[in-house]
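Missing here: one protein chain of the complex. Every other protein chain is in place.
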Amino acid sequence: MKEECGVAGIILPDDRPQSNAVAFKLYYALYALQHRGQESTGIMVHDGTSPKSIKGMGLVPDVYNKESLGRLIGNAGIGHVRYSTTGGSKIENCQPFVLNFKGGTVAIAHNGNLVNARKLKDELENEGRIFISDSDTEVIGHLLVKELIKHDPIESIKTVMRKLIGSYSLVLFINGAVYAVRDPFGFKPLCFGEVDGGYGIFSESVAIDTLNGTLIRDVRPGEVIVFPGSSFESYQLTAESHPAHCVFEFIYFARPDSIIDGKLVYKVRERIGRELAREYHVDADIISPVPDSGITSAIGYARESGIMYLEGLMKNRYIGRTFILPGQDLRETAVRLKMNAIQDNVKGRRVVLVDDSIVRGTTSRRIIDMVRKAGASEVHARVGSPAIIAPCYLGIDMATRQELIASDKTTKEVEGLINADSLGFLSIEGLMRALECDRNDMCVGCLTGEYPVEIPGEKCRKKQTRLDDFSKTKSSSQAVSSDSL
Amino acid sequence: MKEECGVAGIILPDDRPQSNAVAFKLYYALYALQHRGQESTGIMVHDGTSPKSIKGMGLVPDVYNKESLGRLIGNAGIGHVRYSTTGGSKIENCQPFVLNFKGGTVAIAHNGNLVNARKLKDELENEGRIFISDSDTEVIGHLLVKELIKHDPIESIKTVMRKLIGSYSLVLFINGAVYAVRDPFGFKPLCFGEVDGGYGIFSESVAIDTLNGTLIRDVRPGEVIVFPGSSFESYQLTAESHPAHCVFEFIYFARPDSIIDGKLVYKVRERIGRELAREYHVDADIISPVPDSGITSAIGYARESGIMYLEGLMKNRYIGRTFILPGQDLRETAVRLKMNAIQDNVKGRRVVLVDDSIVRGTTSRRIIDMVRKAGASEVHARVGSPAIIAPCYLGIDMATRQELIASDKTTKEVEGLINADSLGFLSIEGLMRALECDRNDMCVGCLTGEYPVEIPGEKCRKKQTRLDDFSKTKSSSQAVSSDSL
Amino acid sequence: MKEECGVAGIILPDDRPQSNAVAFKLYYALYALQHRGQESTGIMVHDGTSPKSIKGMGLVPDVYNKESLGRLIGNAGIGHVRYSTTGGSKIENCQPFVLNFKGGTVAIAHNGNLVNARKLKDELENEGRIFISDSDTEVIGHLLVKELIKHDPIESIKTVMRKLIGSYSLVLFINGAVYAVRDPFGFKPLCFGEVDGGYGIFSESVAIDTLNGTLIRDVRPGEVIVFPGSSFESYQLTAESHPAHCVFEFIYFARPDSIIDGKLVYKVRERIGRELAREYHVDADIISPVPDSGITSAIGYARESGIMYLEGLMKNRYIGRTFILPGQDLRETAVRLKMNAIQDNVKGRRVVLVDDSIVRGTTSRRIIDMVRKAGASEVHARVGSPAIIAPCYLGIDMATRQELIASDKTTKEVEGLINADSLGFLSIEGLMRALECDRNDMCVGCLTGEYPVEIPGEKCRKKQTRLDDFSKTKSSSQAVSSDSL
Partner (left out) sequence: MKEECGVAGIILPDDRPQSNAVAFKLYYALYALQHRGQESTGIMVHDGTSPKSIKGMGLVPDVYNKESLGRLIGNAGIGHVRYSTTGGSKIENCQPFVLNFKGGTVAIAHNGNLVNARKLKDELENEGRIFISDSDTEVIGHLLVKELIKHDPIESIKTVMRKLIGSYSLVLFINGAVYAVRDPFGFKPLCFGEVDGGYGIFSESVAIDTLNGTLIRDVRPGEVIVFPGSSFESYQLTAESHPAHCVFEFIYFARPDSIIDGKLVYKVRERIGRELAREYHVDADIISPVPDSGITSAIGYARESGIMYLEGLMKNRYIGRTFILPGQDLRETAVRLKMNAIQDNVKGRRVVLVDDSIVRGTTSRRIIDMVRKAGASEVHARVGSPAIIAPCYLGIDMATRQELIASDKTTKEVEGLINADSLGFLSIEGLMRALECDRNDMCVGCLTGEYPVEIPGEKCRKKQTRLDDFSKTKSSSQAVSSDSL
């Protein structure tokens, strides 16, 4: 089951009187992270003796209300927003998972996807363990609890990390403390900051901004940080020689105002537009974004090319869940309800449409047709990512290989299918220039079909040396007190 | 956590095309069992490859709708309705539990209460197992799965039953078949019948009536029945020399039109009324029930005593969830909203009020005051159960010992507190005559403080010989085909 | 449009500080009157300067909540519950109507049906007036406002009453005072009582009981009572020589614990049972009600006949809105979900089933079949009302003439259609004996086809003399201070 998620954790100093402040802050943080998952959400808060939680299907403002949040007393808590592909849409998969075991309470909020989940689950099932959900996160929970009954939390997390292959940015609550954990490749983002005298750990830094806090830094690949209350300690358990940050967080998934792994997403997207302009020049009259995802790249493209930036399409800000009249013009109405061409801006003009990516290609086709119908003389498509040719196994819900329009077609063929006068996908090199990053330090599996980790039936980009690395760095684990930062 | 529940299971022959018929039938059955639990409900249906389920807080018609039920395709399924004391009211406790494990899928719907749940949970937690809910049912699930990965279902159930102490009427789904399991004492009811060419297992026979089916018989204490589709096989794994059927199912919990352990509940309640009349004669003008629970006993009382049956109180049929104005007359308004005295029927009359039981006594006091205010010259309380002096540990949500008005008071003292002119609790002997049953074959723990099973800090009614019995009967396990019934 | 309704009004002395007490009391009162209408409800409260109101489709506890009611500050208010036949089910028809006009605010809650509504509406439309709803009540509102801009409230109400033909029990709010108005025939019930130092006017006395108030008396046919705060004044504007109280309020519509026009409904129903027993003796083993509506009459029948009262059918207390599986056994499941035969009580027995009335006959047929299937050797139907042969034009939602099973069939024919061994409808004379009332003082239009008022195409039971009577009594209008009662 593919899923996209946002995670959050907050702990306030324990000398502070217990209140519902953590619950309300988690609510605001999840609201700021809503774009990472709109299907279900949950918050757990712990007051030192027992956990209290709220979970539900739907958007953040639909699941919580003032009254229910007001009852969540406790100085530490974690939260989650989630989206999943059909099939996984049930209350049992809603996070955080709150697990009671011999040693107390563990709560887990997870963003990512394990590639060895099936194998780990098989092993656990062979021990007779049972699973309530379809989620990888429950696998992590089982592994963690197995260790926690024998070892301390840091040791336990370390042991579990050695078993997990794939992407995982975790916020954990274990018996009074909150933990941040990021996989050795650092696939999915995770950062932390100072919030109201305590600490907050979030998928993206916008949550810290919303809470009027101060970003401290990203959690590093392979790092575990424990937040017992008014301080924090870091354990660099292991890391790959090359990280593998997900390029799609930068291309379209994260909010543009977030800083991920030291890079402002907005800036990356603006440079993507500039690179596109350099790679695929075309004589045109206007540069228009496909709103909202193409806006920043279109600005960059216009600036680099010197061609006028002008919005040829307008988005309806109120489109959420809606239903569509059955019938032949079904999908077209859906697109027009969401987006409208501004005739005067495109009529008789050569238009460059800049979008973040093309997955199935069907929406691109409808948008280009709409711009043509509004009178554009030419429509050139420029795409802020290389062609997606392979599925993602590491936490982005894309599509199957069969559904990906570019998986078995040339750019020319795709150009024809979407009815564009010309089509340009950003090159991987261009993308890396925009990211100011080495290709070996990003995960580009969906663009190349070569993944940083071994996936059955797929190519692996390099010899796996993770376990060896791990042994070597193990001894260098060290606590860094927050004072030394 | 105390809880009351209703369970349901249906399987249709597998030569029948798969449809949503089982889901809809479970919906109707749970509607018929709604009185056993109004807090949450769930249905799981299995189509041979994967389980599909719906769960939610609320009443049966609020949780399901035509569309959602229509998607539950499969020829076997189980369902549950649940009520719990505060604290246990969360979605994680909602049944049925659907457990995925090495060997496939187990789903459990449980009615009852284990007295050794804490101990079993400790043992499981010591093995590193984790728990999502507060429910005993999850303990049973863990134990069952531990066996199922090594043994066949019947052997596994047998082993688990040896470990469980307490009450449990279970409907299980294990890999394509439905199972009915009842504890060796037969505390909580469970019966099965023919439904639409297949089988249905339910807490009460009214569910069979609602589905236009035919009651076959009760599941026997200690019996396991497997329903693979168009037939069934019985395994009499173990049974106590004396069963311990819960008297309160007959006194107030079950629907009067249900047949439980061969007895029509309505008849038992009518005889309770007759016994009460014999034990506590009083010169009076009318016999009135406290509606609805006292109706049948009041009819019996009136018939035996020859005094006129006349309703002195009327119930508002629309009272469900409501909220009450804060203030001094808070609880009185709540009682008046629910019930109203019929002045003309009680004015100047000596009234015998027949109720099923007295727990805390506060409602009794308010009702008697209401009848007095309406002009009754005398109010005599007659109670269709002996005084409740001890808590229930086996599945009825009563109250703590401190809350039970009769736990430390004489009948005379209670009479004064509820403001009755006279008060009569049915004797245990009278109750047994009404039940046409031997005292040793019923659980009367709440009436005597002696329980059929060992409970820390409480008296046990007899030397426990369960395990020995069990060993002896183990060899006599046998399959009885449905043809031989 | 046919509709059934309940009305309520409360006013507290104006020396009392303004609070939301009236709003909450109206809420409880409407809860007690919920049986009179389950489709929509509204409350308006006035604080001396402006009206505040809540309206909505649904049951009382679904439309209001603590927060919304808490905002309704004011010492006077009125409320309404409503049911209508399909077509009238829209928010515009939800009462009370709150009308703003030159002279201030009028609010109207109406129970009843005007037979000259169309004519009055035509006249008003000819003056160019507009109508928002389909409701007769809006017609009354227009007529009333036309007078109020020229005359004082009592004079205005008097003039309007002269124009209205049909049934109307009204609770009005006009500029600070509450008014109770009942049509000259007194078709629909209306009573008032002392409530918390002020006054409450309600369709039925159970609302007064619920508010812990004291019933003062019924509003008399043709009476107008004004409640300015801590006192009241009566104006006997006009009355027919013979009232025409609706028999069906007593037969099935009102709550049994209500006192209507001086008669306890419960007692009337019990006597109906006795009369039935006298008119239609049959050798039988048990007398069973069709629950809940037949209970009281069955008790009376059993008492008179000496045959044992025993419930052969049990009702599911949780049946509210539900949905039914499409298919052939559609309606049967609906009936079984609602009601279940108690096999042991009816098996091999000759059963007399007592019900309140038969309208279409389809449900009767299904219930009798159910009792037969449960093993009854004979099923005799006894009906607590005469055969309904004509529609109601005065406020009870029955059916069209075509739908009424008895409109064109003999009792023998109906007996066959419902599959009864014998069938007895109470005679009109028997009904009058049970009511202890003269046939000329009740409305029996649906039983005879002769109505107290002229209805186009129907017979009128007597020469209409209303307007003359009216002229004569007009001069005798007098105020009776509450002290003189």
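Should a chain be cited, it is by its letter among A, B and C, assigned in written order, with residues numbered from 1 in that chain.
Just so we're on the same page, contacts are C-beta pairs under 8 Å (C-beta built on N, C-alpha and C of every residue); 3 or more make two chains touch, one makes a residue touch a chain.
What you see is a predicted model; the values in this text were computed from it and never measured.
Across the entire complex, contacts from the unshown chain go to A, C. For the chain left out of this panel, the touching residue among C:62, C:122, C:283 or C:438 is C:122.
Touch with the chain omitted from the figure is made, among C:100, C:214, C:241 or C:410, by C:100. Annotation: of A:152, A:283 or A:332, A:332 touches the absent chain (contact as defined above).
Subunit A meets the missing chain through residues 21, 24, 28, 31-32, 34-35, 38, 59-61, 65-66, 206, 209-212, 255-257, 259, 264, 266-267, 270, 292, 296, 299, 303, 308-311, 314, 316-323, 325, 329, 332-333, 336-337, 340-345. Touch with the hidden chain on the side of subunit C covers residues 53, 55, 90-92, 97-102, 106, 122, 125-126, 128-132, 141-142, 145-146, 149.
Keep in mind that, in the parts below, only the chains that are shown with their structure count from here on.
In terms of which chains touch, the assembly is arranged as an unbranched chain of neighbours. The centroid of the Cα atoms in subunit A and the matching centroid in subunit C are 61 Å apart. Each chain gets one centre point, the mean of its Cα atoms, and the points for subunit B and subunit C are 39 Å apart. Shared interface positions of subunit C, i.e. residues touching 2 or more other chains, are not present.
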